[in-house]
Each structure stands twice: as structure tokens, then as C-alpha cells.
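Missing here: one protein chain of the complex. Every other protein chain is in place.
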């Protein structure tokens, strides 16, 4: 558990705070003793650390920090509840900035999106049902802001058989549920899959994963807990090319400093005191919570993936420069197309923010239709941007000798000689850029740039369902009837 | 010339004002005597009229009107200079509304976009060169606002051989140019092609069409003139299915009430007094003017075409309802895709507005990169939306008997019997909806929804060039170098 | 009824034979007395006529004709049963040739595809059920070949409510059905929609439109009849821009000589003698018949639309030449893309032919999976080819003055002056090419090139269902299990 700090933590303070945590983690068959320094995990910690260190830089303050509506103090924007459409826009720009600086998933968004969703939903739940969750939530939020916590928003259950509801599964634990209600709190069992940045977080905020009916009451549970609480353990997810980080080099990893991670989070009858419980049986609100969290998180992708896309576009442009192809009209056209697609994503991120609206609790919500449209495009365009980057990069990206061969005196000079592109650029630079493109399209970062773009914040079909619900087809039909002269309504005067 | 009115004109006043104009127009081989009542032209006038009548409705006032920065009075938004990002956003929403209400091009945007571009460019031109254009422009604008004029922004020259500059053409008149400079004004010759809504306009605002070098000084000319001035005449452009409007029915036209038009506008040594001249030889500013006008107009398409798309989506949904296919999962999915694409366009329109910035004159300019991204998507998505609409509509859309066959006693009952879809919907309703879809995908409105989406405000390649210029590839390369560890700059601390 | 001719008819003989027919046709509210010379219908007749006249040209004999398996005589390939994969390939190439020569739907394919499907199905039906349809069919075929008939293959019923089967419709006539069985024949009632080339045909071959259950026995009916038989009448379908053909010019029509048509064909208690009945109640075979006819017809689109595409690509290339843009790299790239898409369609047409197989009757059948894949691509690529053509053509295509304005002395010179492209090409040539592109993308031919590409031979979803059925997913799963090491089968030795 981190010690309280005053105001914004520095990157070093963040790292130190994590060193004081006691995670129970397994990775490739072994218990990890030192999470912070594990070479496979470390780059992901660096990405989160960047959310702290950039907040220290004056030129990024307007994006990286905000003024708390609770205290009036300056807080990291990741701990902030959006108080305006402008806050929503700045959030997206902050995410683009961090994507540019890390070329990876920086993980801290999930908690930001979770607190924003939790705020309005607990408020409305209390108003409707007379519960007292919002006060508890605000108390947690206050500490989060004061201590500048990274929080893991934990939503996705393993789900077992997708054709069955939580309470219909062969194993009742395939969705997180309450197994005991005690005077002092509840006991929960189950797991959350795909937990982005879990091991770089101070706390977790657990939420249900789907809309539920009354029969699923035990599954409608939300709470906060220290990420290293007794009763929680983690199995680290492996990524494409993850073990290159164990090889000791700096080229073949593609992105030596930054990365992301996901883990399976398991609750072995975790005890949660009532003060930390934010939903317990209110199935009527689980759907709204999912919808809002997903909405915020779908907006997020209109920022973070755009920033990563900026790096990939830049890398592709360098690859073309380095092999003397930058003036070819088809290369220029492909870079334009990559930019066009990337900026379309950004436009969607901005638009759903600018069109946001105030909820009852005062926190601003994105435009749900446009946020889903944003994410739906994110399930497509990064794939095409990646394809175009691979086109420009050329086949060498996947046939190059390893970094160790470059270091080997028996082969190094040969590699330098034959993999030279334009004479003015060192072969190693060319190799580094190609490895970066490989990292983003096939390697560890492809997990974030491709698969997470596809499934993060909900798979494509989830957005299509929301688009359908939000599309107001009835009004559109009325417009068409009016033009076609078959409306029941009085014809409008021209 | 219209008589001055106080404040906002009603639709009727607008129509009356046009009746007082004296256009010289040719259409299908004949001189048109009565422009307002010509059955081929009339629907386009109705569309413009809607920009007046909707401004009278209280519930649309916030979109349709604005407060003049010159007078503080309420003016039609089409006469307004955008004073904030919020104004830019409202502009896009107004255009979506009008697209929904007309399912056609309502034409009045061109002038709105022209005055907004002209304002900042004349201001900056005066500041740089000591000219006095901005005062003249404001004087014109004041009258335009007071009298609620529709203005045709005239930019596109015929251009002849695209491989040659204005002064290099075989015929010097293929770009509008000054043929005489007199003490009291200038004489111009040439033509403007594709003049949207020209015959529904009170005035025209003529601008150059490309960036120019010093050798093209006579071509760098901008001015205003009454649309029916001596020395201007028009040849009306024909549209797909235009003559169905002469058949006297209400079904086969698809959209009986609304449409758009384009015309070839010819200047036969038109005299323009100096007071109306807004650029004359300042070639250094022709590029900026084109860029800004095109930028505003590319934003516009993120509103108007979205509104038309709403009608087309509604029509496709009705077509499915009417033939009993609405529950088929593939039909539902196609409607979702149409909505997704349409809202992506809207998101781009909103984003380039919300990210707008103030120019030196105080008028707000859209984000140029995002406006070009917006338009680039408009050159693609309406085509796919149309394709999906044709998919849902079925082949009957293009094989149905004519309206006259429906009216013919010998065939009417047979048509009603065999073209019946679900039993509860009259066959005629089904026919009307299919004709509306035909109108939007193949007929008169396809000119606006397809070809204008492609070429209006500049053809696709024009946007790609702008995207390239605005993409800041150098910064993106620096981001990639930094991640790859080959930056010349000091490595940033994590 | 045509008089028998020996062997191949010339174009003139075909036209003369149609003049002897007595069609009952309605078009735009009136009874058509002279089908052959009606200006709206005539271009479609010319297209069919081309299938006769080209067969007379020695250099096209190998594609246009074939050797009858019945008589050993040379017959028009449109009357031929495919005797080999090579025959199937030649069919596709013949269709591409005709598409190139007409830039329109030449209509005669439907009958060719119908006889090929009918042959194997009647053969198999007889074998399974002891019926005697195949002999009747061969007798008809012999006359068809001897007299070189154009036959309309009539399949698509109006279908009413798509959610209901034939026998479940509110009106029992919404699918063609037997209303009386008599000693000498049957009486049928109903209609067939979208009948391509019906009025240019000598005979019709009527088939059921879907797979049926026993309750639909009266609807499982197939037969032949003279196209102008008592009891059949037609209502002509209107097309986009159809009435331009009444204007008397040669430019605005885009394609003056050729076109296609569809009509609603109505059976008013038509009597069919038993000798002409080819299916009557054998519901178990209606599905196979539909599948095979659709399969052949989906193959056809890999030829005819490719030929039309060739013309459109050529027209777009000329449009670029004519305005001096042919050397722009983006224009060249768009022409390459159009060619690539068009040839992909051709490849699919060739592949499903080359992979054809022999049926029990000896007639060759296309590869059903690949034929459906072929057509599925045809529902997409012509739309993109058309979009790219509109891109290259420029906006003038839809804003040009009419042909009558060009002829008007008051405006003709102005049009010639201002719509001039490169100086060496007459303005009229430029206008003609743009009108041809308009014709193919928005006008009468767009009905064939776009909507028919979408819905002809079955709408997109129909192909997807067939692709699903033919995809052998079980085998693919087994392949994956084998590679993944989870197969139940003995692992294959490496």
C-alpha cells in the first residue's frame, strides 16, 4: 500500500510506492518476487510512470492535470472527474500525448474511466434506491486524488459459455460473485480477465461486466480493494515476443522502455469491508454501469491509439527515408492514408467529448453514440494503418538477423554492409526502426495496438448493439416518410 | 434585386424577393422566363426557402440564427461570421437539420463559407499589403445580414487543361480574369462552373480557384455582384432524372418538394465597381483564400450530407419494414453499418469545429487538418451508405412500373396487387419509399449525395494534398526516433 | 411467334422475327403498339441483336457459337448446353465481349442459364421420380437451337411479405402457382418481377424462385410458353433517365444505341399444355433448380459486368486524357485499381468455370462455391469502380448543360468555349464521354451496372448463405485441430 503523498507524485515516488506493494504474481511458471524490476513487467511500469512524470512538466500541465471538484487542488487528470466537455476533450488529448510518448498502452485510463462511470451511477442508484454508495465512492475518490493512485478498473469476467448468463454457467465462479454477506463486509469469489496494468496499480475497482436480471443478484457487485490485498492473486498474460525482453539487448525488443500488460486477476474468497462496497445486488444498475464505463473507455481509444498511430506513421516514414523510397508517389500516398485514418479516429474521440453532457451527479458523460462509433472505427483502422506500415517497411522487418548477430564479430560487418539502405543512415538505425514497426504490428505492442483495439472496452459487436440502440431509427424513418409524402404527421410547410 | 427587409425574411418574403430578380438563364435549349416557377428549378428554390422558414421556428432558432458581431442583431446563421467554436459546431448541426428536412442540397452554405473565408483573408491582406478590402467586405456583409441575402460563393473555374496554369491555357478566359482596369472599377471575363444554387441567390461572391504565382495576377480577382447583374448569364446543368419533374406526378420524382441545382455562370465582360472588388492582383493571398473557403466547405459536408444520410437510412429501414425483412439479422446489421458510417462523418464535422481557432479578424476557423479528413471521408462513406441502401431496397427500385402505370386503370390494380409487400402497408407507400431511395442513389438527389460528396469543396486528391501538408510528419518521425532510441535529441526521462 | 430459320439468325432476321410477335405491353401509362421501334425499348433490343450479329463474325465464332450436343450443328452459344469446362470458360468470355460491345445488359444470358439448369434438374428429377420432363425439355431445346430463339428465364416472384412462405401470403398469387390442372394442361396465375429482356424474347422459361416444402406444391411449377402468349402481359419498368431517349438527341443518353430492360410479367390464368410443363408439384427439386440456375447466373456476372467495366475504365481514362490529368499519379493509380477490381471479377468468373464438373445429364455445372464467391464480389466491386470513375470524371458529369443547350446558337459557342479541356479534343467529345460515365453510374445503364450487380441472380445475402453451405467448415476445423494437436484422428506423420 502506498504511503500518502501530498499532491502529485513524481515518477520516482510512483515507482517507490509500487515497491512497497506485496503482489502475489505468477509469470511463466514461477512466482515473481520483484514485480517492479522484472524485465518482462518493467516496461509496462515505465508507461504508467510516464503518466506521473509528464504531469510534472509545465508544458503538459493543462492536459496532464486538472482541478479537483472535491478539493479545488490540482490533481493528476487520471484521478479527475470530468467537469465539462472541455475536460473530456483534454482527456483525449492527454491520451494521444501519452500514446506518442510510450508507443504502448499506458494502462492508467481504465481506472479513470471507472471512477467517472462509478460516480454518476452510484449517485443515481442512491437517488433511485436510497442506498448510500455515492458517499463511500467519494471518500475513496478523495484518497485516490490525494495520494495520486493508479487504479485498475476491473470489469471483464471470464464468462465461460457465452450462450449462458452468469447464474446459468456450469461453474458459478465464472463471473465474480458474492459468496458470503457478513456484518462487516462481503466475501467475493471469481476472476477478472485481461486486467490491463493490474500490477502497476495501487487499488482495483471491480465492476460487473454485463446487464443482469434479478436472478443474477449475487453477480451485481462492485467494490474497491488494494491491488495487493490478501485474497487476490495474479497470473501474468504472455504477449507476442515477450521473452525478447529477457535477451538483454535494446534493438530486437523494438521499444526498449515502454510496454503494457494484462493479467488474470483471481479472487480467492476476498473479503471486502462494507465501506469499500459500491454495488451489491442492485442488478437494475449493472447495465448502466457497464454502458457508461464502456462509453468512457471507447472514447479513450480515440486518444491513446491515435498517439500510438502517430509513432507508427513516423516510423513508416523513416523506414521509407532510410531505404530511399520516400519520394515514390505510392509511398507518400500510403502515409497520407495512414494519417487520414488516424485523424479520423481522433476526430471521433474529440467529437464524442465535445458533444458530452452533464449527468445528475455533475460529472460529464461522453456522447454515447459517437463514443461507440469511435471505438468501432478503432476496431478497423489500426489494422489498416498497420498493414500499410508493413507495406512501407518491406520484408526485411521479419527476415532480419537478430541483434546478437549484429554484435557477433563474425557477422556484424556483413549485416552492416548488406542491410545498409541510403548511405547516410547507419544500418543499425534502419534495424531499430524496422524492429519498432515489428513491435507495433507483430510484437508486444501489437497486443495493445491491434488486439486491444479490437476487444478493449468491448468487442466490435458490443459497439454495434449500442449504435443500434442509440441510432433513433424511428426518427429517421419519420424523416423519410415526410420527404416521401407518406407521413401520418401534418406535412411541414416549406 | 431584393428590397431591404428588416431582420429575418420569411420563406414567402424570400420567394417574393427572388421573383423580383431578372436572371438570364438557359435550360435545355431555351431561355427560362420565370425561374421561380420552373418545375425543374422550383424544388431547389424550396430547399433554400427552407433555410428561411426554419429560422422562423422557435425550436430551431438556436441553430438557424445567430447574433451578428456587427450589429448585435439576430441574423440568419447563413449570414453570420462564426465567433466561436460553438458557432462552428452549431453551423454543422444546422446543416444536418436542413439535410434531414430537404434530403437534398440546400445550397446556401457556399455563401456562408465564402464570407467567413473572405473576412479573415481580406483582414490579413490589408494588414500585410495596406489594401482596403476588409472595410468594403464588412459593408457588403452588413447589407447581406440586414437583407438576409442568399449569396452564391463562386469559386470553381472551368480550368481547361489541368496540366496548365491560368495564364498558360490556350484560351485565356478559362479562368476568370480582369480584362480591363478602369477608374470606376474592373471588367471581368470568364466563367464559373458547378455554381450551386446560383439561381436561388441574390448576390454572388466570386473568388479565385487556386494558388497562383505573379504571372497570374489578372486571375487573382475576387468581388461581389448582384446575381442578376448585366453581364452575367447562366446555363442550367442537367441532372439525372431531371425531366421527371415535368411529368406532373408526385411518386416517380422521389422527392417532390426539394432538390438542388448547379449552373454554368458566364461573365461577358462584367463591370464591377471598385467598391465591390475584394481582391485584385494580390496573388500571394489567393492560395490562403482557397484553403480557408475549402476548409469551411469541407466542414459543411460533415453536416449536410449527414442529414441526407439520415433520410436515406430511414428510407432503407422503411423499405425493409415494408417487405417484411426488418428482422433479418443481415438487414439490421446493414442499417447499423450505415448509421456507423454516417455518424463517423458527423463526428468529423463536429471535431473540426470544436477544434477551431480564432483568426486575426476575430472570425473562427475550423481545424484545417480535421476538416480535410472530414471531407475525405465524405468522398467515400455516402457511396457505401448508398450501396447498402440499394442492397436493402431490392431490385424493384429500378424495375418498378411508372407512376402513370399505377394511375392507368388497365394496370393500376395489377401493380397494387403484385407489388404489395407486407399486407398492412399500401403498395403506393412502398413505391414512394423505393423512389426516394432511387432519387438519392441514382436520381436528381444522387448528384448531391454522391457526386457532390466526391467533388464539392474539392476533389479527393485536393484533400489528400492538404492532409499531407497538415500532417506534421517531421514531429511523428521524431516521436518514432525517440522510441527507437535513435533520436538526436536528449532522451526524455521516463 | 418466330418462323423457323435454318441455323443462326442474323441480326436483321432476329429483328424481323420480333416484329412478328404480339406482345401486350404497358409503358408509362399507355399500351405500346410497336415494341420494336419504341425509342425507350429499342436500345435494349439492339443489345440482344448484337448477340446475333456478333455470331455472324468469323473472328468471334469460337466464343459466340458452339456445336450442339443434340444435332452436331453450329448453334448460337446462348442456345447451347455446356459440354465441358472449356464451354463454361468460353461462355464467360463471350459475355465479357458482349459487355464490351454494348456497355449494357444484353439480356440473353438468363435463358441460357435457365436451359442449362433445367436440363440437369429435369434429368435427375425423372431419374428419381419416374417423371418424363427431360424428353419434353429436349424437344423444346431442339426447337430453340434450330430457330435460334432468345428465351427469357423467368424466376423471381414478387414475394410479398419476405417473412412468409408462398402458401402463407395474404394473397396466394404473390408467387406463381397452378390454379387448375386439366387433361390438356395447367392454368397458372401470378407474376414474375424484374424480367430482364422479356420483350426481346421469343419464349419464356418459367421456374420457381425458392426451395419449397410439400405445402407449397402448387407453387413448384416450371414451364415454357411463347413470350407473347395469350394470358401474359407486361408492364415495362422505368429506369433512371429513361425518358432522355425520347428527347431525340445522341449525347445526353450517354449510350445511344444499347441498353437493357426489365418488366413485370403477369400471368392472367395462362394455359400451358402438358407438353410445355417441366415441373409440376415436385417441390423436392425446386431448391436444386434455383441453386443451379442461380449458380450459372452468378457465373455470368463474372463476364458481362467485366465487359461493361472495361468500357467504364476506358471512359474514365479518356476523361482524364481530355482534361489533361492523365499523367497525375493518383489518376493512374485509380485506373489501376479499377482494372484490378474488374479483373478480380473476371478471375472469379473463369475459376468457377474452369472448376466446373459434369452433371448426370452430361451438361457441365460451374463450381457452386466459386460462382457464389464471384457474384458476391460483383455486389461490391462495380460500385467501387463506379465511384472511382466518378472521381476521375469530375463534377462536370452532373452539372453540364444539356445537349439542347449545345445545339442552341445562343449558348452553344459558350459551352464549347468554357467546357473545353485539352485544346486538341473537341468539347463535344468530352461531353460525350462524361455522359457515358453518367449513363453507367447514374443513368439507364447504372440499373444494370449497379443495381443488377447487387440483386441480379440473387441478392448478396443469398450468396452468403450458399457460401456458408459450401464452405465445408467441418473439414477446416479438422485441419486446425490437427495443427493444434487436438485432433481425435491419428496424427499424420510429418
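Read from first to last, the chains carry the letters A, B and C; within each, the first residue is number 1.
Just so it is clear, contacts are C-beta pairs under 8 Å (C-beta built on N, C-alpha and C of every residue); 3 or more make two chains touch, one makes a residue touch a chain.
Computed from a predicted structure; not experimentally measured.
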Exercise. Taking the complete complex into account, which shown chains does the hidden chain touch?
Worked result: A, B, C
Exercise. Among the options C:72, C:214 or C:485, which residue touches the chain absent from this view?
Worked result: C:485
For this session: Return the single residue from A:78, A:149, A:203 or A:236 that touches the missing chain.
Result: A:236
Problem set entry | Candidate in contact with the missing chain, chosen from A:323, A:342, A:355 or A:471 | A:323
Exercise. Per the definition of touch given earlier, which of A:194, A:257 or A:432 contacts the omitted chain?
Worked result: A:194
Problem set entry | Touch residues of chain B, complete complex, unshown partner | 329-330, 333
Exercise. Which residues does chain A use to touch the chain missing from this display?
Worked result: 26-31, 156, 158-164, 170-171, 173-174, 191, 193-194, 235-241, 243-244, 247, 252, 262-264, 266, 323-325, 327-328, 330, 379-380, 383, 387, 390-391, 394-402, 404-405, 407-408, 410-411, 414-415, 417-423, 438, 442-443, 446-447, 450-452, 454-456, 459-461, 464
Exercise. What residue numbers in chain C mark contact with the hidden partner chain?
Worked result: 11, 46, 49-50, 53, 89, 100-103, 250, 254-258, 310-315, 317-318, 321, 332-333, 335-336, 339-340, 343-344, 346-348, 350-355, 369-370, 373-374, 376-377, 428-429, 432-433, 435-436, 464, 467-468, 471, 473, 475-486, 492-494
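Everything below uses one rule, namely that only the chains that are shown with their structure count from here on.
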Exercise. Is the contact between chain A and chain B built from the same residue numbers on each copy (over half shared) or from different ones (under half shared)?
Worked result: same
Seminar exercise, completed: Rounded to the nearest 5 degrees, the rotation mapping the CA atoms of chain B onto those of chain C is 180
Exercise. Chain A to chain B: how many Å between their CA centres?
Worked result: 39
Exercise. Taking each residue of chain A in turn, which ones touch at least two of the other chains?
Worked result: 333
